[in-house]
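Can you read through this structure? Questions will come right after.
Missing here: one protein chain of the complex. Every other protein chain is in place.
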Amino acid sequence: MTISHKRHMEADMKCLTCHPGAEDQVQAQFPTVADCMDCHGKARGNHPDEPKVRAYAERGQEIPWVRVDRLPGHVYFSHATHVTLAKMTCEDCHQGILSATLALTLPDVHQTMEDCMRCHRERKASNQCKTCHK
Amino acid sequence: MPDFGRRGFLGGAGLLAGLAAGCRTRPDPYTAHKPPVPVERGLRMGSEKYVLTTCGLCPAACGLRVRVVDGRAVKVEGNAESPVNRGGLCVRGQAGLALLYHPDRIRGPRRRVGTRGENRWEAISWDAAIGQLAAELGKLRAAGEPQSLVLVDGEYAGTTHALWGRLLEVFGSPNHIGHGATGVGGLAQAVRRMTRKACLPGYDFERSRCVLLVGTGALESSPQFIHLARALAGEARPRLLCASPRLPTAGDVVDEWLPLAPNGSAPLLLGLLHVLLREQLGDESVLEWASGFAPWSAPDGQAQPGLRATVMSSFAPERVATLTDVPAARIEQLARELVAARPSVVVVDEWMCDPATASAALLLNALLGSLNVPGGMVLDPGILPLDLGEADLDGMAKAGLRAAPIDGRESGQRDVASSRILALPEAFLSGKPYLAKALLLSYSNPAYSKPGAKRWREAIAKVPFVASFSPFLDESALFADLLLPDHTFFERWDLVAPGRGSRVLSLRQPVVHPLLDTLQTGEVILRLARALGASLADAFPWNDYRQVVLARLGKSEGGMDGVLSELESKGIWGSPDTGDATALPSDHAKISDDQPQPVLFDVRASLSQASLTMAGDPVRFPFVLVPFRGPGYAEGGMREMAWLRELPLDGGNPWPGRVELSVEDARRLGIVDGEAVVLESPMAEVALVAMVRTGVTPGVLGLPLGAGPEALRDDVPGASSLLASLVDAASGHWLASATRAQVRKLA
Partner (left out) sequence: MSKSRRKLTTRREVLTLAAASTAGAALANAAKGAGTSATPSAAATSQHRFGMAIDLDRCLRCQACVVACAAENNVPPLGAEHSALTRPIHWMDMLMADAGSADSELGHAPAPIPCMQCERPECVKVCPVGATYLADDGVVTQVWDRCIGCRYCMAVCPYGRRYFNWTEPAWPGGDPSSANPDVALRPAGVVEKCTLCQHRIRAVLERARIDDEPVADAAIQRLPACAATCPARAITFGDLADPNSALSKLAKDPRAVQLLARLGTGPKVFYLRGRR
């Protein structure tokens, strides 16, 4: 099942509606099928995948989203500090997500450790190892 | 792909491959090698939550707060709202998640294939399993022998125990056997007989000024441990004394250790009682109505001197000194100390306490004025009624219930606390008083944990039909024909009353969606009753387990609104108090300062104690084995919680376990701390590691219960195999320190 971020942005949706943790949690999180059903409880548009939402809900199942943006196990990244304190936008790291028309199969975050450290240096955030390493 | 079903330790093969390629391609440890999470509705990916529940590893029923990340339980903490543990949690609770995710859990109902003990099973559905169980039990009724059903039941928290009781009652079997004979039965019987209350005591440590621990349970793993620890966390702490044959490493918090001869607890307490009576230091009004304090006549016409006369004549400090190795002068002094430091309280080890010691402790606390007062022993049956109402019994059930209980207790003694589990092996093997034809094992693994383990295996093998509800394939389940695995306590819903003086309810709820195809035993009982049909089905009119629990509280779902919402938000519901009861600082119990002390009703049987016959002759076996339940002991579940087997103070090695030896004996035998030794009793011979330490009296060998090899290692016996299965004839209670032994160097 796919999802078009572009379509949802055109519908004036906010990232936080589906990714509620982005502002004050470590993880941005994913929508539950209940979140999707808030809007898609009734048929909207004519995308062939759209009825699948209702099918999952009816079966009492969560949509099995596949997570592609995964940091290595030794890295800590908190959305809360970056979104709320550093006032970054989602596209600053998730490049091109707002114009994506299909669900991601490859990561859209391409920052390397050097990129992170450069920004930290410029914006006077700590570059001590423990800031980002578990 | 690693084989999740295999026992043993599989290294992180995937991680190695990743490392070889460099950090960037290291596989994600959050998903590599982890079985997928059973996704329940509403599980949000990337979310974390804390779930309030109640621990099931011991009867203390501490409140838990479990951190669940992405549907996986990753850490257990104590629930600060619970008056039992107030946010703290013992070593067993911290190791508990190992049970939930253990690779050796039985994955669903199984039927035996091949011969017993072969360990071959086929997966079946729950309907098939319950159907088969109903068919086998139905055969017993069809043959007019419902009493040949025997249930060994090891869990008394929650409502499953009540359901089992009801099932056996309407089925027609008097054989609901608990583990009381090797545990709390002695204490429970003493309390019931003397005070008519059906409860286990709690202790208000926080407000006590002097606490005498008899036995070491409160310092190790009895439910009293968490209560004592909680009291130590406060500013005011009582003077702490411990009378025992050995003192554990926790003993440094004790102000004074009284080295005690094995089996000396009851004489010591009666010696203290003697001093109180002689000097008239105690409050004798509590004994005014007690049958048996003054001289009385037995039913057979025999004149009995009464408790007072017996204590005065037979338990003078000089004589008691010879029975206990505590000097007479110290006994005199201790009695006066307990009186002067009131409120003072005597605390027994509820798991190792024989009826005589329990009775003596109750008497002593009564005379000290320490029953149901702040700082004393609290006897309160709590708020959860024990029965589910009357059930209609058919003729077959009534007839079956009239049969003599198979464990030899008196007919009509239906409370499980009076059951005599240690009589079962001989009953099964001899077929007397009648053949056991079906055995159900719920929360029980007697073939490993009971003394005389080897005999248990032979006995279980002889019963034609055996079913086990254990989540793990243990030594007893190995002989079963049917496995109906229970959820672990992390996956069950229930309401638990910690009891022991407290008047709260503690919520137990699933922290994760059940991982496997297991089913809560309470639900199985309901379905079994329906499958058995007729009067049995009628006696279980509830749709599901939750309904039974609410019915037990006398409430409908709607009537529980306030209770349930408080339970859901805090994990704990405290019974609303009326009148002018004074809450303890910890809300441990609500005791009114003007509440009259319970009167003691019956002290006639208090002194009955079997003449202590020891197993083994003193020449060949010069030591006495003193078993104990160390901090890592968790009702036999220790072996699945691998952290508990590598605790630094316990030697750090899973097996062989250790045997505690005094410094004097070690020097005499030339044994060095950490050395391999052979421990031999009349029952078995086991190679162990010597732990030479202070705090062990000469002539005593400390033996940790529960220690043993990995499950199902038939060639290597556990610690229990060394212990003799001797019982006190009057009560059926196990004589824990009645096994003699010898120890020698292995080399």
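A and B label the chains in the order they appear, each numbered from 1.
Operating definition for what follows: contacts are C-beta pairs under 8 Å (C-beta built on N, C-alpha and C of every residue); 3 or more make two chains touch, one makes a residue touch a chain.
Everything numeric in this text was worked out from a predicted model, so none of it was measured.
Contacts of the undisplayed chain with visible chains (whole complex): A, B. Of B:R72, B:R246, B:H274 or B:R409, it is B:R72 that touches the chain left out of the display. Although one chain is not displayed, chain A still touches it through residues 24, 73-74, 76, 78, 80-81, 84-85, 126-131, 133-134. For chain B, the residues touching the absent chain in the complete assembly are 2-12, 15-16, 19, 23, 29-30, 33-35, 69-70, 72-78, 85, 87-91, 93-95, 97-98, 100-104, 219, 225-226, 228-230, 232-233, 248-253, 255, 631-632, 642-649, 651-655, 658, 674-676, 689, 691, 694, 710.
One rule holds for everything that comes next: only the chains that are shown with their structure count from here on.
Distance from the chain A centre to the chain B centre is 49 Å, each centre being the mean of its Cα atoms.
Across the interface of their complex, chain B is touched by residues 21, 27-34, 60-62, 64-65, 67, 70, 72-74 of chain A. Remark: chain B residues 23-24, 26, 28-30, 39-48 touch chain A in the complex.
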